[in-house]
Every structure is written in C-alpha cells, then in structure tokens.
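Here the complex is missing a single protein chain, while all its other protein chains stay put.
The block that comes next holds chain A.
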C-alpha cells in the first residue's frame, strides 16, 4: 500500500481521534495548570492544583484504595480465572452453554450488575447473603464497615469480570501441545508438577495479557464503586476516579483540580503499562 492510499484510508479516523481524543487530552493538561470553571477562560496558577492534590489526604487515600483494589483483583482474576478455565477445559458437552451463563454478569452494564449484586448484601432488600450467614451465626455490616465494604467491592469485581480471564486461559490451554504433557507423564510428573513446570510457563503470555487488561480496568474502576457504596468516601472505598468525579462534576465543579488529578492518573497508567506498550511497538513494527 502506498503512503498516499494509506493517508486516504486512515484520514477520517485520524481526524476523529485528533479532534476528540488528543485535543481534549491537551485541554485537560492545560486546565490542570489553571483555576478554571466550565465555559470560562481560566487563570494560570502554575502547579497549585498539583500541589493541592498531592497534599490532600483524601486524594492519597483514594490512591491507596485504587492500588490496593487493583492488586487484589488482578491476583484474584488470574487465580480464579485459571482454575475455572482448567475446570471448563475438561467439559466436553455443554461447554458453550456454561460459557454463555458465565458471560451474563459480564455483558450486563456494570452499574446495573453492581446494583442487583449489592442487594444480596443489603438488609433493606431482604439481603439474601446476610440471611444465609446469619443462619451460620455471623453478622457483617457490608455497607458500613470499611473492610467489609472493600471486600464486597472486590468480590463484585471478580464476579463481574472473571469471564474474561476464563476465556483467555481457555484459549491458551488449547495451545499447549499434548506432547509436552505426555513427556511430563513419562517422567512421572504429578498433576501439580505438570501445571507449574509445563502448562503455566507455556501460557506466560496469556497471563501477561490478562494481568494487563485487569490492571487497566482496575486503575479506572468507577461504576461499581458508585453503585455499591454511594457514600464511598465515608466507608473507605473511594477510588481515584470516584474522587475526580466528585471534584469535577459532583460537589465542587473544580475543573482545574479535577484535570490535574486526571493528568496524574494518565501519567501513572502510561508508566505502569510502559513494558506492554514497548512490546506492542516491537511486535507491530516487525509485522
């Protein structure tokens, strides 16, 4: 394909992304240095927004919550997703029906899934899970005590998204040559030895891929936090995205401060994903 033809093919898409992704990002960066409201010209205030954000204990708390949430969910998705994929891989008949059911919580909009999920833990709505564990003699205030609320949010994230790692690992398991396992069998390897020394190393790229997507989605978690813990700040589940929403669109409409926090999250995301970005660059340029 010639350069000229290429320009014609990608032109509209590049125009769209320049105007509606790159330009807004540039604007966000500019606003982050300003004291500015919606529909007005801002006043340049240098790094004040950044120093305000970084010295705010609320912001720091939201960073800790976000990072902690991401680490736990990434680990959980890898472990649970892999185990479910191993189980599903042994099912011959009815596999696509099981996959279909697994995908239900994944395709329903996250806010709505989070809402019906939270009802199981809410006494106002009968709280099915609360009732079940009270039968066992326990009682947990899921929505008011911080650690219970945090574990609820993590559990929801697992429930919502685990279908994705399952699909990826299931795809991965098909690529492990039968000969590898047969060779390990001949050497007298036990099941767990085959898993840890043969299968899992063969699937390393699939694990990387799942981790990458989970990190990306974990760092920008918003929908489910808003629905499960509407008073996120008080129960200690406020993530960075929820905080930005409150600052910039909710209670205070502070565009400058909200933009500064956005820029910080953009930088953090790019830094975290740098190895993958470089790998993709290499892969694509080799064709």
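As a working rule, contacts are C-beta pairs under 8 Å (C-beta built on N, C-alpha and C of every residue); 3 or more make two chains touch, one makes a residue touch a chain; residues count from 1.
Everything that follows uses one rule, which is that contacts and distances are computed from a predicted model.
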Given "ABC-type glycerol-3-phosphate transport system permease component", "ABC transporter substrate-binding protein", "Cytochrome c" or "GntR family transcriptional regulator", the protein name in the UniProt record of the chain not shown would be "ABC-type glycerol-3-phosphate transport system permease component"
Identified contact with the non-displayed chain, of A:61, A:78, A:199 or A:266
A:266
So which bits of chain A touch the chain we can't see?
1, 3, 5-6, 8-14, 16-17, 20-21, 23-25, 27-28, 31, 38-39, 84, 86-88, 90-92, 95-96, 98-105, 107-113, 115-117, 119-120, 123-128, 130-131, 159, 164, 167-168, 170-172, 174-175, 205-206, 208-209, 213, 216, 219-220, 222-223, 226-227, 230, 241, 244-245, 248-249, 255, 258-259, 261-263, 265-266, 269-270, 273, 277, 279-281, 283-285, 287
